[in-house]
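Complex shown without one protein chain; remaining protein chains in place.
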Amino acid sequence: MLAARVQLPVALVVGGLFLLEIIVVTFGNIITAGRKGGDTPQAIAQAGGNVQALGEQLFTRWLLPFEIASVLLLVAAIGALYLAKEDL
Amino acid sequence: MHPPLEWYLLFSGALFTIGLIGVLVRRHVLVIFMSVELMLNACNVALAAFGRYLNIIDAQEFVVFVVAVAAAEAAIGLAIILAFARHKNTIDVGEMTILKE
Partner (left out) sequence: MVSTFFSVKGRSEPLITIIAAGSVALSFLLSILVFLQVGSGTHLDWNLYTWIDSGNFDISIGFYVDELAAIMLLVVTGVSLLVHIYSRGYMHGDPGYYRFFAYLPLFTFSMLMLVLANNFLQLYFFWEAVGLCSYLLIGFWYERPSASFAALKAFLVNRVGDFGFGLGVIFTFVTFGTLSYASVFERADTASTSVLTAITLLLFMGAMGKSAQWPLHVWLPDAMEGPTPVSALIHAATMVTAGVYMVARANPLFEAAQGTLTIVAVVGLVTALLGATIGIVQNDIKRVMAYSTISQLGYMFFALGIGAYVSAIFHLFTHAFFKALLFLGAGSVMHAMNGETDMQKMGGLRSYMPHTFATLTIGGLALAGVPPLAGFWSKDEILGTAFIDHKYWIYALGTLASFFTAFYITRLIALTFLGSPRFDEHEIHPHESPSVMTIPLWVLAALSVVAGFVGVPPENGFIHSFLSGVFEHGEEAAHAGGFSAEVLVLMAVATLVAIAGILLALGVYYWQIPSLNPKVWGERLSFVYRLLWNKYYFDDLYDVWFVRSTKALGNALWFVDSEGVDGAVNGVAKGVSTSSTLLRKIQTGFVGNYALMICIGMVLVVAYLFFQR
């Protein structure tokens, strides 16, 4: 089909354009970073390493998204199970 | 911290582009899936790089969540493909044209 054969060249073009954009954004002065945050490597080391720091944040500030993500995984598992069943 | 930030971002962008082209060009369903995962991980890389270089720990938190969502999406996606492939007896994306008018 024509539609399928059109894919390859156009996709390459699109990909190329996108890469070009990334390069321009990265190296041109289009976006400037905001102020640096306060979690320097020294501070993280003090808190007991990366994993400790992540865990701390996960169970205090980002607790709700954590719970929702777990529910999401549960739902996904059940859904996948159901969808893939041969005969119900 | 040794390589400048730009390199990480460029790397992430390249990965993303490769994944993009893969999604658009390949005809095997599972390969398309892998390309999607590739794109997601490219984003993770970018996120982690920013987190490291701007000293923001929340960016690395976000990576955790992205991974979780990616897993869920992979599960569902594979289940759908399984059901569909069973039905149509094919895994070539070009044959799956039931959305056509």
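First chain written, first letter: the chains are A and B, and each begins at residue 1.
FYI, a contact is a pair of C-beta atoms (placed from the backbone, for glycine too) under 8 Å apart; a residue touches a chain by one contact, two chains touch by 3 or more.
Note that this is a predicted model, so its numbers are computed, not measured.
> With touch as defined up top, name the shown chains that contact the chain not shown.
Within the full complex, the chain left out of view touches A, B.
> Would you mind spotting which of B:20, B:40 or B:72 touches the chain that isn't drawn?
Touching the chain that is not displayed is residue B:20.
> Of the residues A:17, A:43 or A:75, I need the one that contacts the missing chain.
Of the candidates A:17, A:43 or A:75, A:17 is in touch with the missing chain.
> List every residue of chain A that touches the chain not included in the displayed model.
Given the touch definition above, chain A has residues 1, 3-4, 6-7, 10-11, 14, 17-18, 21, 24-25, 30-31 touching the missing chain.
> Kindly note down the residues of chain B that lie in touch with the hidden chain.
Contacting residues on chain B, toward the hidden partner: 20, 23-24, 27, 93-94, 96-101.
FYI, only the chains that are shown with their structure count from here on.
> Which bits of chain A are touching chain B when the two form their complex?
So the residues of chain A touching chain B come out as 1, 4, 7-8, 10-12, 14-15, 18-19, 22-23, 26-27, 33-34, 36-41, 44, 50, 53-54, 57-58, 61-62, 65-66, 69-70, 72-73, 75-77, 79-84, 86.
> Spell out the residues on chain B that touch chain A in their complex, using ranges where they run on.
By the definition above, chain B touches chain A via 1, 6, 9-10, 13-14, 16-18, 20-21, 24-25, 27, 54-58, 60-61, 64-65, 68-69, 71-73, 75-76, 78-80, 82-83, 86, 94.
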